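Take a look at the structure set out below.
A single protein chain has been omitted from the complex, and every remaining protein chain is retained in its original position.
Coming up: chain A.
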Amino acid sequence: MSEDIFKVGSFEFKSRLIVGSGKYKDFQTTKEATEASEAEMITVAVRRVNITDPGKENLLDYIDPKKYTILPNTAGCFNAEDAVRTLRLAREAGGWNLVKLEVLGDTQTLYPNVVETIKAAETLVAENFEVMVYTNDDPIVATRLEEIGCVAVMPLGNPIGSGRGLANPFNIRVIKERANVPIVVDAGIGTASDAAKAMELGADAALINTAIAEAKDECLMARAMRDAVRAGRMAYLAGRMPKRAFASASSPTEGYIWD
């Protein structure tokens, strides 16, 4: 198989697994699990510096921005204005132009606020950000976000951190079939089979955080996700067999020794 490159905006990756850096028990585990995942892109959050204790260790002492593509996100933003401010700051902090836009609607479901997401996307695209956008698994909204100029659309599999897998595989498939930009399943993946399923449906990549960070063995789960994303991608490219209502013998049905 020729090399299967994941292209998003002006970036190219060999890995189709994007990882998060949240919820780990310590930075050392973040580093080890990220390495085990063989991901090349990692999301980070933008937060106020703790000015009363500025000497604390920094995530970026463990996750080298020269080695990984850092994807700043807007997690925790509930309106377009805060999301845009957050990403302007991120771009100034590290020069990162490729960003993850995420505008949430409420604290219980963490479902996207699509109206505010669209507003923020329009502003960010106009400011030359390369926007990977988190959204509902809604094909109409996905198309709208692509039209605005987002470089990737990232429909949720299920609510953030729920680990419930893909709620609507059909929607993911429809979104993929209509899209001209990469589709990344983001949120909801709980274990390796969920990641493989997302890739088998045609997703171009999967973004996974909690399923790795909350595994008993984070590094082992990171490797499981690495392999699941690869396996799902290969199965998608290979083209699956048709499903049949009845059995179909695998061995020839002639030349039996008793004929």
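The rule is short, and it goes like this: contacts are C-beta pairs under 8 Å (C-beta built on N, C-alpha and C of every residue); 3 or more make two chains touch, one makes a residue touch a chain; residues count from 1.
Here, contacts and distances are computed from a predicted model.
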item	value
Protein that the absent chain corresponds to, by UniProt name, given "Anaerobic selenocysteine-containing dehydrogenase", "Aromatic ring-hydroxylating dioxygenase subunit alpha", "Sulfur carrier protein" or "(2Fe-2S)-binding protein"	"Sulfur carrier protein"
Residue, one of A:L17, A:M41 or A:A75, that touches the chain absent here	A:A75
Contact partner of the left-out chain, one of A:L60, A:V114 or A:V174	A:L60
Touching residue (missing chain; options A:G22, A:G105 or A:G202)	A:G22
Hidden partner interface residues of chain A, rising order	20-24, 27, 30, 43-49, 51, 54-55, 58-60, 65, 70, 72-73, 75, 85-86, 88-94, 160, 207, 209-210
